[in-house]
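The block that comes next holds chain A.
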Amino acid sequence: MDFPVLAFSVFSTIAILGSLLVIFKKNPVSSAFALVLVFFAFAGLYALLGAHLVAALQILVYAGAIMVLFVFVIMLLNQDEPVHDLEATGVIYRVVAALSVAALGAVLIRAVLSGKSPVPAGSLTDEKIASLGGNMKAISEQLFTDRIFHFELTSFLLLGAIVATVTLAKRKSSGEEGGV
Partner candidate 1 sequence: MNEVIQTLMPWLILAAGILVTLLVSVIRVESKRPAQFSALATLILTGTSAIQTLALPGEAVFAGSIEISSLSRILLALFSLIGILFIMGGDRYLTKERIHLSDYYHLLLIMILGAGVMVAAKDLVVLFIALEVMSLPAYTLAGFRRSDSRSNEAAIKYFVLGGAVGAVFLLGAAFIFGATGSTQFPAIYAWSRQPATAGNLLFAAGHFLVLVAFLFKVAAAPFHFWKPDVYEGAPTPVTGVMSTLVAVASFVTLVRLVHLPALDTSGWESYLSAVKGTVRALAVISLLVGSLVIITQKNLKRLFAYSSISQSGYLMLGVLASLNPGQGISQVLVYLFGYVFAAVGLFVLLAQSEPRGDTGVELVDLTGLVKKSPLRTALWSVLLFSMAGMPFTVGFFTKYFIFLSSVGTGEAPLVILAALCAVVSAYAYLRPIGLMVMREADPGAAQWSGGFWSQFVVIVSVILVVFLGLMPNAMIQYLKGIPLIH
Partner candidate 2 sequence: METSSSLSFLLTIPLLAMVISWVIPKALQRLYAIFGSALILGLTVYETAGILFSATSEAAKVFFVDQRLEWVSELGMSVGFRLDGVSAWFLILSALTTLVAFSTRGSWYRKQPRLFVSMGFFLLFALNSAFLATDLITFYLSYEAVFIPMIFMVGVWGENQKASAVFRFFLMSFAGSILMLVAMFQIMSMHHAATGQWSSHLADIMKVVPNAPVESLLWPCVGFFLAFAIKVPLVPFHGWLKEVYVNAPMPGTIWMSAILSKLGVVGVIRFVIPLFPAVIKEYQGPLLAVSAVSVIYAALLAIRSSEGKTLLAYSSISHLGFVMLGLFSLSAEGSNAGVLLSVGHAVTSAMLFFLLHQVEERSGNVDLSTSKGLASNYPTLFSGLFIAVLASVSLPGTLNFGGEFLVLLNAYRASALCTILAATGVILGAVYMLRFFQKLGLGTPGSANHADVALKKDLSFADLLMVILLVGIVIYGGINPGIFMKG
């Protein structure tokens, strides 16, 4: 068993089991930590694919930023007792849900497998990327040339998110009813 297979096996197992933990852990804090685990496993998988920049950002953005946000909110809301929400639904509901999602998964896997070896559309092999100055450089160049519009649009997305979050989170002004 060579390294890639080993790495793949380990990281994907962690990812899948971690995901299951995320959704089946009763305590949201536990879920959050399982999610961190999944993020790290994904970072490993990215690295395996040679996507170093993505792997790094995965750790920085997801594990570093988003998860902190989650944990922060969980703490803020101060949920002491774990919510037994899985049991709140009926057995039939759960079975139907599992079956439907499984069916969807089966269909999607079938579709994915049909396209498992496409004719490559590009020519940026690992060697080519290396010759361009590495993964990060190649991506950055594209980001600020071809993807400049994406980039600018994303800035408006963030602007919107900021306004939205501020709106939702700020204390009510004097004109409004009630207050927190």
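How were these candidates chosen? In short, all candidates are chains of the complex that A comes from, given by their letters.
Just so it is clear, a residue touches a chain if its C-beta (ideal position, glycine included) is under 8 Å from a C-beta of that chain, and two chains touch if they have at least 3 such contacts; residues count from 1.
Computed from a prediction, not measured in an experiment: that's the story for all the values here.
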Candidate from 1 or 2 that touches chain A, complex-wide: 1
Residues of chain A defined as touching candidate 1 within the complex: 107-108, 110-112, 114-115, 118-122, 145-150, 153-154, 156-157, 159-161, 163-164, 166-168, 172-173, 175-178
